[in-house]
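Here it is, the structure, as structure tokens.
Only a portion of the chains appears, each positioned as in the full assembly.
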Amino acid sequence: MTEDRKPGAGRGEPPVRADYARFVPLTTRWSDNDAYGHMNNVVHYALFDSAVNAFLIGAGLLDLRGQGPIGLVVESGCRYHRELAFPQPVTAGLRVGHLGRSSVRYEIALFGGEAETAAADGFFVHVSVERLTRRPVAHGEAMRRALQEMMR
Amino acid sequence: MTEDRKPGAGRGEPPVRADYARFVPLTTRWSDNDAYGHMNNVVHYALFDSAVNAFLIGAGLLDLRGQGPIGLVVESGCRYHRELAFPQPVTAGLRVGHLGRSSVRYEIALFGGEAETAAADGFFVHVSVERLTRRPVAHGEAMRRALQEMMR
């Protein structure tokens, strides 16, 4: 499978499953494949978003219909190591790379099928803000504990 | 409008229109707004992709139905300075930040409406490959010239 290794993707080895703290299984969609027949580079970010928010909601840390703080993305990035493609299932690995007073850096990797090595890895930085005023607020205690457990 | 400035987005000032070489007008979509009522962070990358490929196709440098080389994305990133939202029109500013033998770093900023200052700025790195084998190939002469003109 070395031929589907992306050229020029060499800067640093791709991470492996053991580098991550939690795993979220995801299904791919027909529309994820672009005109080149592989998962479009944009879709990776949609999966990052979905994996992190599914974790937060599942852990009771984000209530979409509630009034608590929300996370706004201020920066994001991704490195693409191998091609992914529908209908392949994907697993997202999650960890916390940095935890500030009101910010958190989520680091996410996408694993195709049963692969141990990531097809892509990236991050996004959430700043926790009040829903209406969009002013930064410190992480609550439950949030901070949950995020600390995911630091690697 | 200072209140829709994103908190913690401070690292470096956002770029302005004069920092870019070409401009592509884009329309936003209802589905761009997520549950928080603003353009989801993923959509920015869809606009980056669309602006660069519209430029390449318009300049005769990419033929989707042809057999020439294609660009694979090996890395991408974005900083979010202000919120954008449907139905606001957006203009993408494009420039080339780095030009290698077979790679190119496109830098893109998104401007909401008539704003001079970018709501978001980012990049992606394309490696030019043969369509079938996905082996890197040097940029052709026309491509190289067009990209050089967009360096800032």
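Going by the order they are written in, the chains are A and B; count residues from 1 in each one.
By our rule, a residue touches a chain if its C-beta (ideal position, glycine included) is under 8 Å from a C-beta of that chain, and two chains touch if they have at least 3 such contacts.
Here the structure is a predicted model, which is why all the values come from computation and not from measurement.
Summary of assembly composition: all chains derive from one sequence, 2 are present in place, and the complete complex in the structure file consists of 4 copies.
Quick note on the criterion: only the chains that are shown with their structure count from here on.
Measuring from the averaged C-alpha position of subunit A to that of subunit B gives a distance of 21 Å.
The residues of subunit A lying in touch with subunit B in their complex are 3-4, 6-9, 11, 35-36, 40-42, 45-46, 49, 64, 70, 72-80, 102-103, 124-125, 127, 129, 133-136.
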